[in-house]
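Here we show just some of the chains, and they stay where they sit in the whole.
Think of it as A and B in the order they're written, each chain with its own count starting at 1.
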Amino acid sequence: MNFEHEQRLRVRYAETDQMGVVYYANYLIWFEVGRVEYCRAIGVSYKEMEKVANCFLAVVEANCRYHAPLTYDMEFVLRTRLTHFKRGFLAFDYRLVNLDGSGPLAVGWTKHIVTGPDGNPKNIPHPYAGLFKSGTPVSGSEVE
Amino acid sequence: MNFEHEQRLRVRYAETDQMGVVYYANYLIWFEVGRVEYCRAIGVSYKEMEKVANCFLAVVEANCRYHAPLTYDMEFVLRTRLTHFKRGFLAFDYRLVNLDGSGPLAVGWTKHIVTGPDGNPKNIPHPYAGLFKSGTPVSGSEVE
């Protein structure tokens, strides 16, 4: 579970506000992108997990610390790690850094419980549980 | 079907971009707010129509002309009208004006087909069809 997923992203115009920097809620959207790509990298299609296994990762808490502003068109790297995994609970943390690794520009985390479509807690079934537990990137998991 | 619904709105900080004005995609979000409040005013709960009658208004085309920029914290009025109604098709138009009625700040329209949850076309059932057809505000439809 030491695997850290790296995703390169570029700031969209839509993501800025009139202060000339990225609006603070948009970091949570990026965290979601990082989370999904982390899952894909370890062999979990989050889409399939929802559709086939009826498993949802409902956010119960989110946090972000903003260290340096991001501006329009800037490229950065989002580093995502799974920090806790129990059958019905997961936590991720996120680190935004410059392309050269300097930073951080922002750090954050999210906590999730696993639910069914009705919102009731449940456990992550196989094979997803095993994939999260090992937290190992599958070969050929090149995410663009 | 001459009823025009008026909704007062205020520009949120999140809706601005670094040009210092409202980002152009956000007008379509306001159009949706106007559409929903138009429905509520004539006695149609769009939420209920989706949930109970399994009817969705899927957008097939949207258009917006931007006449004057809107800036942060500005209040404006969104005027929404139903311009076409057939059993399986609706069109709305939208007009953003200043609080004193001057403008327009923007005008637009959307076209919708009625679908089931599967995306297949269907007709709007009763009582919704009748309410759209008459397009009359129901008494006590004060929408805040």
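Note that a residue touches a chain if its C-beta (ideal position, glycine included) is under 8 Å from a C-beta of that chain, and two chains touch if they have at least 3 such contacts.
Because the structure is predicted, anything quoted here is derived from the model rather than measured.
A.B. asks: Give the total number of copies in the whole complex, keeping in mind that only 2 of the identical chains are shown in place.
C.D. replies: My count of identical chains over the entire file-defined complex is 4.
Please note the rule applied: only the chains that are shown with their structure count from here on.
A.B. asks: State the superposition rotation angle between the two copies subunit A and subunit B, fitting on C-alpha atoms only and giving a multiple of 5 degrees from 0 to 180.
C.D. replies: 180
A.B. asks: Flag every residue of subunit A that touches subunit B in the complex, lowest number first.
C.D. replies: Those residues of subunit A that touch subunit B are 13-14, 16-21, 23, 25, 72.
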